[in-house]
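Worksheet: the structure to be examined is printed underneath.
Yeah, one chain of the complex is gone here, protein chain that is, but the others are all in their spots.
Up next is chain A:
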Amino acid sequence: MGFSENGKQYLLPEEALYLMECGNVQVFYRDLPLSIQDGYERFLSSATVSLQQYQVFGHLKRLGYVVHRFDPSSEPSSYARQLNLPQSRDRAGRQLKRKRSPSPTATCSYTEAPVEPTVEKMEEDKCSLEGDHVKKLAASPDIQTATTSGSDEGRSWWTTDDLGASDKELHHSPTSRSSRWDFSSIPFPDVGSSERHPSCLAPPEPSLLPGDLTVGVCDIASWRRKINLRMVKMSSKEQKREEDKRRRRWDVNKDREVRRCRNWAEYHELLARRQRKRKGRPAHLWNREVTPLHDPRQPIPTGELLDKISVIKSTHLLEGASRLKGSEEWRICFNVYQPDTVADFKKSNPGKPYSRMCVCSFDGPVPDLRVIKLLAFQSGDIPVVFAVVDHGDISFYTFKDFQLPTDVFP
């Protein structure tokens, strides 16, 4: 038990507590030895190892089994098992996965859609022109937006938090600044509002664009025509006219389902199906004469006959299990290996565990099929045992996959 890291020997809390109870280890904290009560209260909690899990751990260790914590990431996936890859094992198997923090540059150097200040804001913004920082933008003259004005306030939100400072260097690549965005100061244009609005969006700041890309103004007039449309109320004559126009324009070949038919027979089937749907009868029901599935005068072997008339397909436990997502309450806690005398167990190469434990209690719910499938999938080919704790008594239950036998003479 235990593991070594950085040259020191470490014990997991449940292992330390078990050794304390056996009288083999004394744990010191602040130069005083911990009593067993201290050990229980300090080492056991729902965040690390719960009391019930420790009860199961202690019970199995006292019987002589070797019990290790289960690490789902160290199990090979079903695909890897199919390929029969050799297992690679590192010395300290319990290292934490290296957390990959998102690089801070990623958020600033990539700009989303060009954000432009709205007209209203710009007209109110009476910010002073910073002489050398004014961008010469290729704006068409009929735009009332103050893109030509030195609207550094609105334009420089991506470089700093502090918008008031005047000697900002907009040529700096954004990655050199910290990316704390003040979203309250970033103006987003409300293009969908019905107020008076320019029909073009100004091009984005060239310093934010990659390479030599130049973007002109964006004409949004056609798009704005399509939004905020109201339903037009037509008179009956107008409706009839629309209907006629539509009928004249309708072409049977334009129908997608008709296009999918490859020959006349299929087209007839499609028409028949549509007819039946209109009558209200489901398409999959049999509408011809009912005959037996197999003509008794024809001899076939019993096995084939059973297959022919079978209605229910048998399934196995792991079917569909790969699609299931993990849940918080049910997880495999321990790997249990048989004691040394029965199987050869080495810390560097433990081999396959004898079973895996999932700890629950009689107060909680019984595991349903979904949970059983999930745990069996996580475990691979090793049976999962449910250790149910009931105030000091532990009962072990396991579910076995079982196929109903078919009595067939070959």
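The definition used in the following text is that a contact is a pair of C-beta atoms (placed from the backbone, for glycine too) under 8 Å apart; a residue touches a chain by one contact, two chains touch by 3 or more; residues count from 1.
In the analysis below, contacts and distances are computed from a predicted model.
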Chain excluded from display, named as in UniProt, from "Proteasome subunit beta", "tRNA-splicing endonuclease subunit Sen34", "Protein DECREASED SIZE EXCLUSION LIMIT 1-like isoform X2" or "Trifunctional enzyme subunit alpha, mitochondrial": "tRNA-splicing endonuclease subunit Sen34"
Touching residues (missing chain, whole complex) on chain A: 18, 20-23, 26, 30-33, 35-38, 40-42, 44-46, 50-51, 55, 58-59, 62-64, 361-362, 388, 390-393, 395
